[in-house]
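Heads up: the structure comes next, in structure tokens.
Left out: one protein chain. Kept in place: all the others.
Up next is subunit A:
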Amino acid sequence: MKAVIEITYLVSSILFIFGIKKLASPKTARQGNLFAAIGMFLAIVATLLDQNVLTYEWIIIGSIIGSLAGAVMAIKVPMTGMPQMVGLLNGFGGGASTLVALSEYFRKNPNYPVDTGAAFILPVDQGIAIILSLLIGGVTFTGSLIAFGKLQGIVTGKVVKYPLQHPINLVLLLGVLAAGAFVVINPDNLNLLFIITAVSLVLGVLLVLPIGGADMPVAISLLNSYSGLAASTTGFVLGNNELIIAGALVGASGIILTIIMCKGMNRSLMNVVMGGWASAGTTGPATTTSTKGQVKSIDTEELAMLLDAVSSVIIVPGYGMAVAQAQHAIRDLMNVLEKKGVNVRFAIHPVAGRMPGHMNVLLAEAQVPYEKLYAMEDINDDFPNTDVVIVIGANDVVNPAARHDPNSPIYGMPILNVDYAKTVIINKRSLNVGYAGIDNELFFYPNALMYFGDAKEAITKLVNELKASS
């Protein structure tokens, strides 16, 4: 039986690997997800056959409750709420790792529930694995809940600073590790184990709280990685290779996405984790000195006339599109323009939105074909040959100051070169600054026209105007 179980775990691991491999193309991705789900099902079945599983009622009750809750969440969540959904699911994974580590500690302890007076001998490797599971799982759990709260608007999305932020976190982390070492040597110390768990949970809150809303793509990716590592450490606790493999795959995935997100902002991971642009260090006085010129605006009628005479349009969506739920209106805009023979494409900045690929999912929801979505490096050279760029709810990722102004906090960040197009239309509710808190000099460029209004309303009006004029 043991061999059957182990082989099933192996098959399951292979299904995970194939599943992720199939995610490399939108054509096979759905099948890949199914492969991974089958892998998970096999792993669960194999575990139920394990000789250590003696009673099934709690497993069945827990599975029913968890499955129902998960299914309801997955079906109910709107596509715009996907970042917080992923954040929340991350948290549950981390929480499960913490609970399993605690449970294993009690199971291995001969003096629990009845004190037998026997010496509690915990092998060093298992002790280390339990402590790391508690730490990583705990940080993932509360950190993800805070990230969820920030994205949901329950917790402030602003950069939260508290006194002695970094020293406190460092001391807490070192404290956990020191206490962990002590527990490994003296496994009987139950109180210390609880303290380690509690401090890990607090650390998760303190680490994510300072991270601002627009840095969430990095935070979510990093927490994703942690949830994988937590699964791996649980694998070390149980001596189970499948958990180690699956956790490592997810850990690697999260790390890669984190690196991509950081590159998209030209910032180091440290800088993001420490919280906010403000801590970039050498920025000096806030750059409020940008040359204010004349801002020109355009109304719906004029814009419709302008778009009547163009052959190529690139649409640049940002988080504002998600907030206004404007993706369906934008799809209509694409359709009406294409009917007029205009070549319409979308340019997606790597950190547009609140998680990696956020814009792509929203546009896919609105049935925009995925071949029309271009990554920054694939479309950036096409802007000079483009008649009109329409920026909808994006700001810092199109700010030309990033290219030439060393005093700008976003200097060096790769941006979409929308200002090279013949005309740039910027749809915005007002002239407010973006997340980085700086003016966008693009608005004052001679080829820039502001199209004020809520993204959904304004684009819908534009679509109606275009339809009426054709």
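The rule we apply is simple: a contact is a pair of C-beta atoms (placed from the backbone, for glycine too) under 8 Å apart; a residue touches a chain by one contact, two chains touch by 3 or more; residues count from 1.
Following the convention adopted for this analysis, contacts and distances are computed from a predicted model.
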(request) Pick from "Alpha-D-ribose 1-methylphosphonate 5-phosphate C-P lyase", "ECF RNA polymerase sigma factor SigK", "ABC transporter permease" or "proton-translocating NAD(P)(+) transhydrogenase" the UniProt protein name of the chain that isn't shown here. (result) "proton-translocating NAD(P)(+) transhydrogenase"
(request) Would you mind spotting which of A:Val11, A:Leu99 or A:Leu192 touches the chain that isn't drawn? (result) A:Leu99
(request) Using the touch definition up top, pick the residue from A:Val272, A:Ile298, A:Ile315 or A:Met355 that touches the left-out chain. (result) A:Met355
(message) Take the complete complex as the reference. Which residues in subunit A touch the chain that isn't displayed?
(response) 16-17, 19-21, 23-27, 29-30, 32-34, 36-37, 39-40, 43-44, 47-48, 50, 52-56, 58-59, 61-63, 65-67, 69-71, 73-75, 77, 79, 82, 85-86, 89-90, 92-93, 95-97, 99-100, 102-104, 106-107, 112-113, 125, 220-221, 224, 227-228, 230-232, 234-254, 256-257, 260, 348, 350, 355-358, 360-361, 364-365, 367, 369-373, 375
